[in-house]
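Worksheet for the structure shown next.
The complex appears here without one of its protein chains, the remainder shown in place.
Our next item is chain A:
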Amino acid sequence: MSYLTLSHLEKSFGTLRVVKDFNLDVAQGEFISLLGPSGCGKTTVLRMVAGFELPSSGGISIDGKDVTHLRPNQRNIGMVFQAYALFPNLTVAQNVGFGLKVKGAPKDEIAPRVKEMLDLIGLADLGNRYPFQLSGGQQQRVALARALAPKPSVLLLDEPLSALDAKVRVSLRNEIRAIQRELGITTIFVTHDQEEALSMSDRVVVMHEGIADQVGTPFDIYNRPATRFVAGFVGTLNTIEAPVVDAATGTVRIGLREVRLGRTLPAGRVTLGLRPEAVSLAPTGREIALHGKIREVDFLGSVIRLRADLDGQILAFDTFNTAHSAPPKVGEEVTLGLNAADLLVIGA
């Protein structure tokens, strides 16, 4: 049962179509991420849900009620902004209580709710501070508490972690997800960071040029990308242009070797995708063995990323770092193993 429904949303600025026929059903309590590069239309979709942009066509409904033409202050939607947007003239407690005060809630209702929210974000002692006296992470937590205090029907997060440093970003994203689960609030999260989207979401919408290219669980998005764009944007992917030798048996040629994928393929050439972690330095137990020469070795700490030349085809692959065995050296001949099932046939 859909709680938040976006149907056939379109948005144009002048002649530029920013969002094209965007459809999405969000269940109550679900955490959905809109993921995509800059300019893909994800923030515009979020702003249309918030009411800051009016759709050129299409509709938005929340809990069965059409809110497409309601003003932002009539939608009961909480929003957290990338730039925190805390009111500089109000203390933390006043910021958190602002929404309730605006709605005319009595004082004896506001104070406990503010306390509850400050407890929730772990800043109970900082209620009397002004925003400029807080760190970026603390400010964003206050912004989250402020958005949640009036008990909104939907929570919108517009790249809330982008302005924070890496360590705070990771801890805050875990906090946001935990709070969202605890409150069971329907949430839309906009990000261009795939790691954030994959780690936090129930489902991810990958957007490209105003279109939802794929909607699915993080597992599906990563392992079964529906389009070439999704495959390339989410995670690292080797793409292999392979001529089809036998379309019926799904046999293709990779380098000098014929590989049978065991599924029907279109005639001509196909683009195959292969995640670096699907390739093994030891071919034992793998269906396909490929020979190549190491071209690059990048030491990334726990993981070592290598690039091998397979008869002109460069293939990136990962291996775990172990203190007892050194990774292959540049120029070293290696045999790589992989399974046919790991080769993704990428669509348009």
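Just so it is clear, a residue touches a chain if its C-beta (ideal position, glycine included) is under 8 Å from a C-beta of that chain, and two chains touch if they have at least 3 such contacts; residues count from 1.
Methods note: contacts and distances are computed from a predicted model.
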{"item": "The complex's invisible chain, by UniProt name, from \"Putative spermidine/putrescine transport system permease protein\", \"Peroxidase\", \"Cytochrome c1\" or \"Energy-coupling factor transporter transmembrane protein EcfT\"", "value": "\"Putative spermidine/putrescine transport system permease protein\""}
{"item": "Of A:Leu9, A:Ala50, A:Ala93 or A:Ile288, the one touching the omitted chain in the full complex", "value": "A:Ala50"}
{"item": "Sole contact to the chain not displayed, among A:Lys42, A:Arg113 or A:Arg146", "value": "A:Arg146"}
{"item": "Among A:His8, A:Lys65 or A:Lys103, the residue in touch with the chain that has been omitted", "value": "A:Lys103"}
{"item": "Full-complex contact with the absent chain, from A:Pro55, A:Pro131 or A:Gly235", "value": "A:Pro131"}
{"item": "Interface with the undisplayed chain - residues on chain A", "value": "50-52, 71-79, 81, 83-89, 98-99, 102-103, 130-132, 143, 146-147, 150, 156"}
